[in-house]
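Before I ask anything, let me first share the structure, which is written out below as C-alpha coordinates.
One protein chain is absent from this view; the other protein chains keep their places.
Right, chain A next:
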Amino acid sequence: MSNYKSKELVSKLGPLFGLILLIIIVSILNPSFLSIANIFNVLRQVSISAIIAFGMTFVILTGGIDLSVGSTLALTGAIAASLLSSGMDPFLTIGISLIIGLILGAINGVIITKGKVAPFIATLATMTIYRGLTLVFTDGRPISDLGNHYSFQLFGKGYFLGFPVPVVTMVIAFIVLYFILQKTTFGRRVYAVGGNEEAAKLSGINTDRVKIAVYAITGLLASLAALILTSRLNSAQPTAGQSYELDAIAAVVLGGTSLNGGKGWIIGTLIGALIIGVLNNGMNLIGVSSFWQQVVKGIVILIAVLMDRKKTA
(Lines give C-alpha, C1' and ligand atoms only; values in the text may rest on other atoms or scores of the structure.)
Protein backbone atom coordinates (compact mmCIF):
# COMPACT_ATOMS: atom_id res chain seq x y z
CA MET A 1 0.00 0.00 0.00
CA SER A 2 2.93 2.30 0.64
CA ASN A 3 3.53 2.80 -3.08
CA TYR A 4 -0.11 3.73 -3.62
CA LYS A 5 0.69 7.42 -3.40
CA SER A 6 3.89 7.42 -5.44
CA LYS A 7 2.21 5.40 -8.19
CA GLU A 8 -0.55 7.93 -8.30
CA LEU A 9 1.98 10.76 -8.49
CA VAL A 10 3.79 9.16 -11.43
CA SER A 11 0.55 8.73 -13.34
CA LYS A 12 -0.35 12.32 -12.57
CA LEU A 13 3.04 13.63 -13.72
CA GLY A 14 2.89 11.73 -17.00
CA PRO A 15 1.15 14.54 -18.91
CA LEU A 16 3.66 17.07 -17.57
CA PHE A 17 6.59 14.99 -18.87
CA GLY A 18 4.76 14.74 -22.19
CA LEU A 19 4.43 18.52 -22.36
CA ILE A 20 8.09 19.11 -21.53
CA LEU A 21 9.18 16.54 -24.09
CA LEU A 22 6.96 18.19 -26.70
CA ILE A 23 8.41 21.63 -25.96
CA ILE A 24 11.96 20.29 -26.26
CA ILE A 25 11.23 18.62 -29.60
CA VAL A 26 9.49 21.67 -31.04
CA SER A 27 12.22 24.09 -29.91
CA ILE A 28 14.95 21.90 -31.39
CA LEU A 29 13.13 21.77 -34.71
CA ASN A 30 12.43 25.49 -34.64
CA PRO A 31 14.22 27.56 -31.98
CA SER A 32 11.94 30.55 -32.62
CA PHE A 33 9.28 28.64 -30.66
CA LEU A 34 10.95 29.85 -27.48
CA SER A 35 10.76 33.58 -28.35
CA ILE A 36 8.70 35.62 -25.89
CA ALA A 37 6.39 36.76 -28.66
CA ASN A 38 5.61 33.20 -29.69
CA ILE A 39 5.17 31.93 -26.15
CA PHE A 40 2.67 34.72 -25.48
CA ASN A 41 0.99 33.81 -28.71
CA VAL A 42 0.64 30.16 -27.68
CA LEU A 43 -0.62 31.10 -24.22
CA ARG A 44 -3.15 33.53 -25.66
CA GLN A 45 -4.53 30.83 -27.91
CA VAL A 46 -4.52 28.28 -25.12
CA SER A 47 -6.32 30.60 -22.72
CA ILE A 48 -9.62 30.30 -24.57
CA SER A 49 -9.56 26.52 -24.94
CA ALA A 50 -8.21 26.05 -21.41
CA ILE A 51 -10.99 28.11 -19.82
CA ILE A 52 -13.59 25.98 -21.59
CA ALA A 53 -11.71 22.81 -20.66
CA PHE A 54 -11.69 23.84 -16.97
CA GLY A 55 -15.47 23.78 -16.99
CA MET A 56 -15.47 20.52 -18.89
CA THR A 57 -13.27 19.05 -16.13
CA PHE A 58 -15.99 19.71 -13.56
CA VAL A 59 -18.63 18.14 -15.77
CA ILE A 60 -16.51 15.11 -16.59
CA LEU A 61 -15.59 14.64 -12.92
CA THR A 62 -19.29 14.16 -12.19
CA GLY A 63 -19.37 11.52 -14.91
CA GLY A 64 -21.11 13.78 -17.44
CA ILE A 65 -20.14 15.50 -20.67
CA ASP A 66 -21.04 18.86 -22.21
CA LEU A 67 -21.12 19.06 -26.00
CA SER A 68 -22.82 22.45 -26.03
CA VAL A 69 -19.86 24.60 -24.93
CA GLY A 70 -18.91 25.69 -28.46
CA SER A 71 -22.48 26.77 -29.21
CA THR A 72 -22.78 28.52 -25.85
CA LEU A 73 -19.61 30.41 -26.73
CA ALA A 74 -21.02 31.47 -30.10
CA LEU A 75 -24.38 32.55 -28.67
CA THR A 76 -23.01 34.53 -25.74
CA GLY A 77 -20.33 36.06 -27.99
CA ALA A 78 -22.98 37.20 -30.43
CA ILE A 79 -25.13 38.63 -27.64
CA ALA A 80 -22.15 40.49 -26.17
CA ALA A 81 -21.22 41.89 -29.58
CA SER A 82 -24.72 43.10 -30.32
CA LEU A 83 -25.09 44.69 -26.87
CA LEU A 84 -21.82 46.56 -27.40
CA SER A 85 -22.74 47.67 -30.88
CA SER A 86 -26.04 48.96 -29.50
CA GLY A 87 -23.93 51.15 -27.23
CA MET A 88 -24.25 49.33 -23.92
CA ASP A 89 -21.65 49.88 -21.22
CA PRO A 90 -18.86 47.27 -21.66
CA PHE A 91 -18.86 46.20 -18.01
CA LEU A 92 -22.61 45.71 -18.03
CA THR A 93 -22.22 43.77 -21.29
CA ILE A 94 -19.64 41.50 -19.73
CA GLY A 95 -21.88 40.91 -16.73
CA ILE A 96 -24.97 40.14 -18.81
CA SER A 97 -23.05 37.80 -21.12
CA LEU A 98 -21.63 35.85 -18.20
CA ILE A 99 -25.06 35.50 -16.64
CA ILE A 100 -26.54 34.28 -19.92
CA GLY A 101 -23.73 31.72 -20.16
CA LEU A 102 -24.50 30.60 -16.63
CA ILE A 103 -28.19 30.21 -17.48
CA LEU A 104 -27.52 28.30 -20.71
CA GLY A 105 -25.34 25.92 -18.72
CA ALA A 106 -27.88 25.58 -15.93
CA ILE A 107 -30.52 24.66 -18.53
CA ASN A 108 -28.31 21.73 -19.54
CA GLY A 109 -28.08 20.72 -15.89
CA VAL A 110 -31.82 20.90 -15.36
CA ILE A 111 -32.57 18.83 -18.47
CA ILE A 112 -30.05 16.22 -17.35
CA THR A 113 -31.16 15.98 -13.71
CA LYS A 114 -34.86 16.77 -13.70
CA GLY A 115 -35.54 15.39 -17.18
CA LYS A 116 -33.27 12.40 -16.53
CA VAL A 117 -31.70 12.67 -19.98
CA ALA A 118 -28.21 11.28 -20.57
CA PRO A 119 -25.71 14.20 -20.63
CA PHE A 120 -24.45 13.24 -24.07
CA ILE A 121 -27.93 13.40 -25.59
CA ALA A 122 -29.09 16.45 -23.62
CA THR A 123 -26.09 18.56 -24.58
CA LEU A 124 -26.09 17.24 -28.15
CA ALA A 125 -29.60 18.69 -28.39
CA THR A 126 -28.75 22.01 -26.74
CA MET A 127 -25.59 22.23 -28.83
CA THR A 128 -27.82 22.27 -31.90
CA ILE A 129 -30.39 24.56 -30.29
CA TYR A 130 -27.86 27.14 -29.08
CA ARG A 131 -26.08 27.11 -32.44
CA GLY A 132 -29.39 27.56 -34.20
CA LEU A 133 -30.34 30.43 -31.91
CA THR A 134 -26.99 32.07 -32.71
CA LEU A 135 -27.73 31.85 -36.41
CA VAL A 136 -31.24 33.21 -35.89
CA PHE A 137 -29.94 36.00 -33.67
CA THR A 138 -27.14 37.07 -36.05
CA ASP A 139 -29.04 36.23 -39.21
CA GLY A 140 -25.99 34.17 -40.06
CA ARG A 141 -23.74 37.20 -40.39
CA PRO A 142 -20.80 38.24 -38.23
CA ILE A 143 -21.31 41.19 -35.89
CA SER A 144 -18.26 43.37 -36.23
CA ASP A 145 -19.31 46.92 -35.46
CA LEU A 146 -18.48 46.81 -31.77
CA GLY A 147 -17.70 50.48 -31.30
CA ASN A 148 -14.52 51.66 -29.68
CA HIS A 149 -14.58 50.47 -26.08
CA TYR A 150 -11.06 50.51 -24.72
CA SER A 151 -11.99 48.52 -21.62
CA PHE A 152 -13.61 45.74 -23.67
CA GLN A 153 -10.69 45.57 -26.06
CA LEU A 154 -8.37 45.14 -23.10
CA PHE A 155 -10.11 41.86 -22.39
CA GLY A 156 -8.65 40.13 -25.40
CA LYS A 157 -5.77 42.28 -26.49
CA GLY A 158 -4.48 44.11 -23.45
CA TYR A 159 -1.56 43.45 -21.15
CA PHE A 160 -1.48 43.33 -17.38
CA LEU A 161 1.93 43.65 -15.69
CA GLY A 162 3.47 42.67 -19.01
CA PHE A 163 1.31 39.57 -19.49
CA PRO A 164 -1.54 39.26 -21.99
CA VAL A 165 -4.88 39.84 -20.22
CA PRO A 166 -6.44 36.55 -21.52
CA VAL A 167 -3.54 34.65 -19.99
CA VAL A 168 -3.99 36.47 -16.69
CA THR A 169 -7.74 35.71 -16.86
CA MET A 170 -6.98 32.04 -17.47
CA VAL A 171 -4.57 31.91 -14.54
CA ILE A 172 -7.07 33.58 -12.20
CA ALA A 173 -9.84 31.22 -13.37
CA PHE A 174 -7.51 28.31 -12.82
CA ILE A 175 -6.60 29.34 -9.28
CA VAL A 176 -10.22 29.94 -8.30
CA LEU A 177 -11.40 26.66 -9.81
CA TYR A 178 -8.51 24.72 -8.33
CA PHE A 179 -9.41 26.10 -4.93
CA ILE A 180 -13.09 25.21 -5.39
CA LEU A 181 -12.29 21.68 -6.47
CA GLN A 182 -9.67 20.89 -3.84
CA LYS A 183 -10.57 22.94 -0.82
CA THR A 184 -14.34 23.29 -0.69
CA THR A 185 -17.24 21.02 0.18
CA PHE A 186 -18.61 21.64 -3.30
CA GLY A 187 -15.41 20.25 -4.83
CA ARG A 188 -15.64 17.16 -2.67
CA ARG A 189 -19.25 16.69 -3.74
CA VAL A 190 -18.28 16.93 -7.41
CA TYR A 191 -15.82 14.07 -6.99
CA ALA A 192 -18.34 12.07 -4.93
CA VAL A 193 -21.10 12.38 -7.53
CA GLY A 194 -18.76 11.06 -10.21
CA GLY A 195 -17.23 8.41 -7.95
CA ASN A 196 -20.50 6.89 -6.77
CA GLU A 197 -23.68 8.84 -7.24
CA GLU A 198 -25.76 6.42 -5.20
CA ALA A 199 -23.43 6.61 -2.22
CA ALA A 200 -23.30 10.39 -2.52
CA LYS A 201 -27.09 10.64 -2.48
CA LEU A 202 -27.33 8.32 0.49
CA SER A 203 -24.74 10.44 2.30
CA GLY A 204 -27.07 13.41 2.17
CA ILE A 205 -25.65 15.11 -0.90
CA ASN A 206 -28.09 16.87 -3.20
CA THR A 207 -26.62 15.34 -6.33
CA ASP A 208 -29.01 17.14 -8.68
CA ARG A 209 -27.92 20.48 -7.34
CA VAL A 210 -24.24 19.56 -7.73
CA LYS A 211 -24.81 18.53 -11.32
CA ILE A 212 -26.78 21.64 -12.24
CA ALA A 213 -24.00 23.70 -10.68
CA VAL A 214 -21.23 22.08 -12.72
CA TYR A 215 -23.08 22.62 -15.99
CA ALA A 216 -23.80 26.21 -14.97
CA ILE A 217 -20.11 26.75 -14.20
CA THR A 218 -19.23 25.30 -17.59
CA GLY A 219 -21.68 27.65 -19.31
CA LEU A 220 -20.25 30.59 -17.39
CA LEU A 221 -16.71 29.69 -18.43
CA ALA A 222 -17.77 29.21 -22.05
CA SER A 223 -19.17 32.73 -22.04
CA LEU A 224 -15.96 34.03 -20.44
CA ALA A 225 -14.06 32.43 -23.32
CA ALA A 226 -16.55 34.04 -25.71
CA LEU A 227 -15.79 37.49 -24.34
CA ILE A 228 -12.04 36.99 -24.79
CA LEU A 229 -12.54 35.71 -28.33
CA THR A 230 -14.95 38.49 -29.29
CA SER A 231 -12.62 41.12 -27.89
CA ARG A 232 -9.60 39.66 -29.64
CA LEU A 233 -11.27 39.43 -33.03
CA ASN A 234 -13.25 42.61 -32.47
CA SER A 235 -16.24 40.76 -33.88
CA ALA A 236 -18.53 37.79 -33.17
CA GLN A 237 -18.82 34.99 -35.72
CA PRO A 238 -22.00 32.88 -35.73
CA THR A 239 -19.80 29.87 -36.49
CA ALA A 240 -17.39 30.59 -33.64
CA GLY A 241 -16.46 27.78 -31.29
CA GLN A 242 -17.28 24.92 -33.59
CA SER A 243 -15.65 21.67 -32.38
CA TYR A 244 -14.32 23.50 -29.30
CA GLU A 245 -16.11 20.88 -27.21
CA LEU A 246 -13.87 18.22 -28.71
CA ASP A 247 -10.69 20.17 -27.96
CA ALA A 248 -11.91 20.69 -24.41
CA ILE A 249 -12.68 16.99 -23.93
CA ALA A 250 -9.29 16.14 -25.43
CA ALA A 251 -7.54 18.49 -22.99
CA VAL A 252 -9.36 16.94 -20.03
CA VAL A 253 -8.55 13.41 -21.14
CA LEU A 254 -4.92 14.28 -21.95
CA GLY A 255 -4.69 15.61 -18.42
CA GLY A 256 -5.56 12.20 -17.05
CA THR A 257 -9.13 12.78 -15.91
CA SER A 258 -11.29 9.69 -16.26
CA LEU A 259 -14.33 9.94 -18.52
CA ASN A 260 -16.10 7.66 -16.02
CA GLY A 261 -16.00 10.45 -13.49
CA GLY A 262 -14.69 10.70 -9.96
CA LYS A 263 -11.02 10.68 -10.85
CA GLY A 264 -8.88 13.48 -12.18
CA TRP A 265 -7.56 16.94 -11.51
CA ILE A 266 -7.72 20.35 -13.04
CA ILE A 267 -3.94 20.85 -13.23
CA GLY A 268 -3.94 17.99 -15.69
CA THR A 269 -6.48 19.82 -17.82
CA LEU A 270 -4.26 22.91 -17.92
CA ILE A 271 -1.36 20.72 -19.02
CA GLY A 272 -3.60 18.98 -21.56
CA ALA A 273 -4.69 22.31 -23.04
CA LEU A 274 -1.05 23.40 -23.19
CA ILE A 275 -0.08 20.19 -24.98
CA ILE A 276 -2.72 20.82 -27.65
CA GLY A 277 -1.69 24.49 -27.90
CA VAL A 278 2.03 23.74 -28.24
CA LEU A 279 1.27 21.00 -30.73
CA ASN A 280 -0.82 23.35 -32.92
CA ASN A 281 1.69 26.17 -32.75
CA GLY A 282 4.72 23.89 -33.12
CA MET A 283 3.34 22.18 -36.22
CA ASN A 284 2.63 25.57 -37.76
CA LEU A 285 6.19 26.73 -37.02
CA ILE A 286 7.70 23.54 -38.43
CA GLY A 287 5.49 23.84 -41.48
CA VAL A 288 3.37 20.71 -41.14
CA SER A 289 0.40 20.92 -43.48
CA SER A 290 -2.89 21.62 -41.75
CA PHE A 291 -4.27 18.33 -43.05
CA TRP A 292 -1.52 16.37 -41.39
CA GLN A 293 -1.87 18.42 -38.21
CA GLN A 294 -5.22 16.78 -37.49
CA VAL A 295 -3.75 13.32 -37.96
CA VAL A 296 -0.90 14.10 -35.55
CA LYS A 297 -3.26 15.60 -32.94
CA GLY A 298 -5.43 12.51 -33.03
CA ILE A 299 -2.44 10.23 -32.68
CA VAL A 300 -1.13 12.20 -29.68
CA ILE A 301 -4.49 11.87 -27.93
CA LEU A 302 -4.53 8.13 -28.64
CA ILE A 303 -0.99 7.65 -27.32
CA ALA A 304 -1.80 9.58 -24.15
CA VAL A 305 -4.92 7.52 -23.47
CA LEU A 306 -3.21 4.23 -24.26
CA MET A 307 -0.36 5.06 -21.88
CA ASP A 308 -2.88 5.91 -19.21
CA ARG A 309 -4.62 2.57 -19.72
CA LYS A 310 -1.33 0.72 -19.33
CA LYS A 311 -0.65 2.42 -16.03
CA THR A 312 -4.03 1.62 -14.58
CA ALA A 313 -4.06 -1.96 -15.87
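Methods note: a residue touches a chain if its C-beta (ideal position, glycine included) is under 8 Å from a C-beta of that chain, and two chains touch if they have at least 3 such contacts; residues count from 1.
By our rule, contacts and distances are computed from a predicted model.
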Handout entry: Protein name as given in UniProt for the chain not displayed, "Putative aliphatic sulfonates transport permease protein SsuC", "Na+/H+ antiporter subunit C", "Na(+)-translocating NADH-quinone reductase subunit E" or "Ribose ABC transporter ATP-binding protein"
Key = "Ribose ABC transporter ATP-binding protein"
Completion exercise
Contact with the hidden chain, among A:12, A:188 or A:297, goes to A:188
Exercise for the section: Specify the residue from the set A:121, A:175, A:199 or A:246 that touches the hidden chain. Expected result: A:199
Exercise for the section: Touching the absent chain in the whole complex: find that residue among A:12, A:149 or A:263. Expected result: A:263
Exercise for the section: For chain A, enumerate the residues touching the unshown chain of the complex. Expected result: 1-2, 4-5, 183-189, 191-192, 195-196, 198-206, 262-263
